Structures are given as C-alpha cells and as structure tokens.
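With one protein chain removed, the remaining protein chains of the complex are shown where they sit.
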Amino acid sequence: MTSYILTLQCPDQPGIVRTVANAIAAFGGNIIENDQFTDPPTALFCMRTRFECDIESEAEVRRLIIESLDGLSAQLSVRDEGRPHRVLILASQYDHCLADLLYRQRNGDIPMTVVAVVANHPDCAALVQQYDTAFLQRDITPATKSAVEAEILALIDTENVDVVILARYMQILSPTFCSALPGRIINIHHSFLPGFKGARPYHQAYERGVKLVGATAHFVTADLDEGPIIDQDVVRVSHARQPNDLVAIGRDVERTVLSRAVKLVCEDRVALVGKRTVVFYQ
Amino acid sequence: MTSYILTLQCPDQPGIVRTVANAIAAFGGNIIENDQFTDPPTALFCMRTRFECDIESEAEVRRLIIESLDGLSAQLSVRDEGRPHRVLILASQYDHCLADLLYRQRNGDIPMTVVAVVANHPDCAALVQQYDTAFLQRDITPATKSAVEAEILALIDTENVDVVILARYMQILSPTFCSALPGRIINIHHSFLPGFKGARPYHQAYERGVKLVGATAHFVTADLDEGPIIDQDVVRVSHARQPNDLVAIGRDVERTVLSRAVKLVCEDRVALVGKRTVVFYQ
Amino acid sequence: MTSYILTLQCPDQPGIVRTVANAIAAFGGNIIENDQFTDPPTALFCMRTRFECDIESEAEVRRLIIESLDGLSAQLSVRDEGRPHRVLILASQYDHCLADLLYRQRNGDIPMTVVAVVANHPDCAALVQQYDTAFLQRDITPATKSAVEAEILALIDTENVDVVILARYMQILSPTFCSALPGRIINIHHSFLPGFKGARPYHQAYERGVKLVGATAHFVTADLDEGPIIDQDVVRVSHARQPNDLVAIGRDVERTVLSRAVKLVCEDRVALVGKRTVVFYQ
Partner (left out) sequence: MTSYILTLQCPDQPGIVRTVANAIAAFGGNIIENDQFTDPPTALFCMRTRFECDIESEAEVRRLIIESLDGLSAQLSVRDEGRPHRVLILASQYDHCLADLLYRQRNGDIPMTVVAVVANHPDCAALVQQYDTAFLQRDITPATKSAVEAEILALIDTENVDVVILARYMQILSPTFCSALPGRIINIHHSFLPGFKGARPYHQAYERGVKLVGATAHFVTADLDEGPIIDQDVVRVSHARQPNDLVAIGRDVERTVLSRAVKLVCEDRVALVGKRTVVFYQ
C-alpha cells in the first residue's frame, strides 16, 4: 500500500467531505487521517486527507481525484508521502537555525530533501558539508543582488524546489522574488510579531521591557514582516537579561519555531487563507 | 437550522467517513466540523461530527443516523447543541474548582446545566446559592456513605444527569458507584499523574524537589488515581516555595485543568479508548 | 518577632548591600530574604530585603534604617508585612478580573485590603457586596469624567489607598489623574503588548492571524498602552478560534496576569527603572 496526502482548497459548499470520501473510495483508497476547516472571513474550505491505496503512481492517483472532484473547482495537491518536499535554504553567518534544520532532516524529524544551501557568508560551509549538502556562497551587494536572485530562481526551477527557507538570511528579498513564490518562502523573524518589526528586535524588546520574547515563522510576501504567520512561540525573560542575553535566549526559540513551521509545511499541514494560515496539527 | 454533534465509536474498517458523510447528506445535513481518529492499540475508530440540518427533532435525527449506520455496529450519540449536558457536582469545603465551574457556566464558557451541588461540608452553600443552584449538604461517615451514594445515584437518575464532577470532593467513591457510571465521572487530582498518587501530593512533590507541580483531570474508575486522563497541566515552582505555597499555587492549576476537562467533555470532544482518551481539540 | 519588607532604590555605588546589612544588624534584625539588581541603562540599584526583628513599631524601624542609610540618598520604603497595601479597584461591566481579585483577597492569595470598587456600570454590584466591600457606581460621560476622577482622588486620599487597579475599567484616565499616581496604577491590557495597542485587540489579533494571544499588566502613565510592563502571558489558539472565542479565551489570561501582577506589587516585588520594571520573583 502507498500512502498519499491530499490537500484541497475551494469555496465552501455542502457535500465536499462526502465527494472526497467517495472519490477516494472509488479507487479502493482508505482514509487514515482527515482534517477540514471552513474559514469564515474568506469562506474557503480547506482539507487535508491522508489515505492509503494500492495504486503506486502518484500521477495516476492525482488524475483519478481531479476527475472525481471536477465540479468543485478546487485547488488541490496530491503527494506520495515517500516523496519528500524539495527544499532550498538561504542562510547567513548565523548557523543555529540552519544547524537545527540539517540535523532534523538527517534524523528523520522533518520529511524534506535539502537540495542546497545558499549563503552570503562563508561561515556555514563546513557545517553544510558535514551533511553532504551543496553549499553555494554568493556575496549580496546592491550591485549583485538581482543577479543572485535570478540565479536562485533558476536553481529553484532546475532543482524542482518546493519550499525556500530563510534561516536567518538577513537580506530583504526583492518584491519580484517574493511574488514569484507565493506561499513557498518561509522566514523566521526574531520577535513575537506584530511586536518589534524591523531591525534589532531584541534590543527593541529590551527597551520596551517585555517579560517574554519570541519568534515568528511566516510566509514571505512583498510586505516585510507582514506575511501570514505559520507558528510563533515565546520564552520568559527576567529584567536581568541584557539585549545580548535576549539574542542568545532568542536563538533557541528561533530554531524551535522555524523547525516546527518547516515540519508543518513539509507535512502539508498548512493552508493559506488570505493573510492567515490554517494549520492542521497532529 | 439546528446544529447537532454526532459522536461515534466502532471497530476500525474502511469507508466509515464516507458512510457517515452520506448518511448526513441523505437528510440534507451539512458538515461543519469533522474529527476522526483510529487508535492503534484498540483498533477503535472515533469520530466527532458537527453538522446542521433543518430537522428540529433530535430523536428524529438520531433515528435517521442509526438507520443509515446500521452495518457499523457503532456506539453513537447525537446531541442537539442547544441541549447542554446535565451535570451534578460533588464538592467539599474547598471552593476554588466549584467557584470556577459555576462562574463559567453562567458566563457561557462551558455549555452545561448544573442541576445541583452535593457537599459533605456546609462551607460552599452561600457560593452555590448565589448561582441559584440547589445545594445539598450530606455528611459522609463510614455509617452514612452507602446511603448518601444511593441518594446521589437516585438523583442522577431522576435529574437525568449526564456527567458527575468531583470538584475536590476529597472522598473515595465506592467501586459500586464508580462502576455504575463508566466514563461519566470526572475527578481532579492535585498532582501530575502518575507522579504523587494518593494523599498530600503537594507535600510529596516538595519532598521530591520537583521543579514543576501539576494537576490531572481524569475519568473515575474503581482503581483510584488510575482512570483515563482527560487533561493535565503544570506550573513552574522554585525551591523557595514551601508545601503550603504549592497548595496555593496548585489551586490555580486545578481549577484551570478541571474546567478545561469539563468543557471538553460537555462539548463531546472526549472519547474513551481502553484506559486512554482521545480528545478532539478545537 | 515582626517581619518587615524594605525596598530601596538609589544610584549604584559600591557597598550598598553591606551598608544595609549592617543597618539591619544594628537593631538586631535578621535578614530572611534578599534580592538586588543594578539596572545597566539607568545605573539604578534596586533592593528588596525581608527581615525580622523584635521592634514592633514600623515607624521606629523606618527611622532607624533611614538614619543608617543617610549617605545613600535612597528612595526607600519599610512595611510591616502584617499591614497589607490598601487597594482601590476601578471596574466596568466585565467581572472576570474583579471576581478573581476579590476571591484571591479573601483566600489570602494576595495580601491586600480592597477598600472599595468604583464602577461605571451597575453589573458588578452584587458580586462586590458578596465580599462585604463598598461598591460605588459612577457614570462616566464627557460631562462627569473630571468630577468622578476628582472624587476618586479624594477617596484615595481619605482611605490611604496605595494602589489603584484597573480591572478592565474600559475608560481612559486623564493625564492629570495618571500623573498624580506614578507607579501606583495597574492596568490590564488585553493583548501581548506592544502588539495590538488600542481598541478591540482580539479582533486585531484575529485579523493578523497570530498563533498566541496574550495579556499585559502594566503601570499606567499618561501615554496609553506604553506604561512599564509588570507581567505578561500568552495562550496558544488555533485558526478555528473566531474573534469572540479569543475574547473568551483571553479572559483567562487577563485575570491570571492581572492577579499575578497585583500580587507582585502588593508583596513589594516590583521596582520601576525608567520605562521598565525590575521584578523580584519568589
């Protein structure tokens, strides 16, 4: 038996669950997990269904489902669970998020294939090579930025990359780049958004005297720090913690939240509804 | 439109989701929420479906569903959401859990009808009366215990009580009483089970030097402190907290965990699978 | 033996701990707890010392300490622990924070004497009277606001009120009122500041799609939602929670955070350093 994940999104209407259940039953599939949600503001119905069947071809299963769901005019995806998402990581000199992602890939915690790491600093080269993963260093300057972005987009194309992860990339992507990959770029911002947007959020947090600091993983849009949130978390800090302490403490929250968000996306658990996300937790 | 909650449990088999979806569609129902889970150790399939339809009679809807699901030999329940569960609370002199439950009932946080409070101390009488709820004081001694239990069982019967809550009742119910109401009695134990069973758990916790203390809401079985767990939580405590401090801090966790568990049960989100529970969170 | 709490704040300089320890030893006092912190940005030294001695007069102990610490030009307070802070609560029609505070006062969880509750709605009258506490209803309109504030200030004066608590008061105090009581008014804001300042924060949070909602207890300054933060907390929410659900879920965080902040202030554990607070936890 092969295990598949179907995700589906369409305008809400009666009978979708039944239609999908019948479609899967029609080719002998058995539903193992099923999650659904209708988002009131957008009236979008979102569904994630994990099922098993004895058809081995993903393309064939996809064809059968599309055929059966013809009337729903749904946006849908069907993925053989044995074919993990292909991921490109953009990084900087900071290695805590990158190290955690690579560790979890090898460990089997996150089902993904990291095809390469592109960084604008050389510092993480040794780390990446320990995981037998391609490491490309590209300097980003006003002069080189658009050429590097074009090269990355080409790489995404030739390597069939599904998801791009900004693992503390520290560079602002151009609106063109962001628009080319809607819902496919994940960033980690080192604050509990919407608090402390922009630069040096831990220093801002210290100035404001907050009692918890946090991190936010979100999809990237052309609108900086305003993309749909995938996951967030916070940690308690005392008055004794200086800005540099917050930076150190924050690294733990950042790596945890980013890895959690990437895992959710790589397990097809995250749907986009307008500027918000629907997340089907296990 | 009337809103109903269907819960269902049966041995796992292919096609249940489809069968239920078709059954509900047959009388024009529209599924709003749907949760399901198959428990590996027991091979039990559990489902909770919230749907709307224009049939106003709960009995009629139940009849139609039972008819359609005939082949599944499922244990099922259908409840009109406008008809809250009927609850009996057993209490002692400690009022923190009781006060929170009554407050949340009036506030609309927990959909339940508290039919009466029975206590073996007079202390909570004024509190209960402020909520216009019947208060019965019954002394529990070795001599009176079985008569009081019989009276409570009779009250459960005449008042159509669905759920019994032990809000820090501080009395051990007889095996007969427990067995009469399987999966219908909720207790709050003032420790993070399975740690610190039995008496004076906060003092035990202090002795052991734990860094977090907790509380556990569970269904009551004849086996003390061993019933299926519904919810648990913990709170961090420092070495400076003495046993009496832990008792005070613990009150907050106890009331939170018990109220959360009662809300889950009263929203039909908790299924029993052997000695464990399946909880469909919102 | 009588137990006292000394709090002290002065520009940092060598030898303060020693000077205070010697001062207390000089009249036979024994230090039981001692916390201290020097805040780098303000270079302010803050200290909280709990000690016992056999002098029964608070005034006498204060005089002896002031005499010994003469050279430090410190701002200090000495309080007999048996003399709780006197508190005035301002409320509205929302009773969840108010109910929790009154419950914890009676329970002994928070060492305070609530001298009266002033509300601009009649709804909480019965609740307050159950605790044998004075309840004053005053309508707040543009026409009456300054007269009511003047009446409250007079009450604070005649009743020797130490701390004013805004328990979801829902009114903006005038700059004059705020300035009259620096570091003595505690507000609960129903968001995790600095996110979602202003009105309807749960609706803002829903719009932004955050995965945690929170509450913030802070000292009130003339600058709305910008006062020094005393405590904050958050709770995880799923996409399924609508704005009204967030309001309900938020009530729990609000009452918890406000009660915790009030307890900290009433135990003299909170010091103000510029726009931030130093909190000496137990």
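Each chain gets a letter, A, B and C, in the order it is written, and its residues are counted from 1.
Here is the rule we go by: a residue touches a chain if its C-beta (ideal position, glycine included) is under 8 Å from a C-beta of that chain, and two chains touch if they have at least 3 such contacts.
For clarity, every value in this text was computed on a predicted model and none was experimentally measured.
Across B:P11, B:G28, B:G82 or B:P194, the residue that sits in touch with the chain not pictured is B:P194.
From the options A:S3, A:S57, A:Q130 or A:T144, the residue with contact to the chain not on display is A:Q130. In the full complex, subunit A contacts the hidden chain through residues 96, 99, 103, 107-109, 126, 130, 238, 240-241, 245, 248, 251-252, 256, 281-282.
One chain is missing from the display, and on subunit C it is touched by residues 14-15, 17-18, 21-22, 24-25, 30-38.
Within the entire complex, the positions of subunit B that touch the omitted partner chain are 37, 39-40, 192-196, 207-212, 214, 228-234, 238-240, 242, 273, 275-279, 281.
By our rule, only the chains that are shown with their structure count from here on.
Two chains share more touching C-beta pairs than any other pair, namely A-C.
If you average the CA atoms of subunit A and of subunit B, the two centres end up 37 Å from each other. Subunit A and subunit C have Cα centroids lying 42 Å from one another. Within subunit C, contacts with two or more other chains are made by residues 238, 240, 281.
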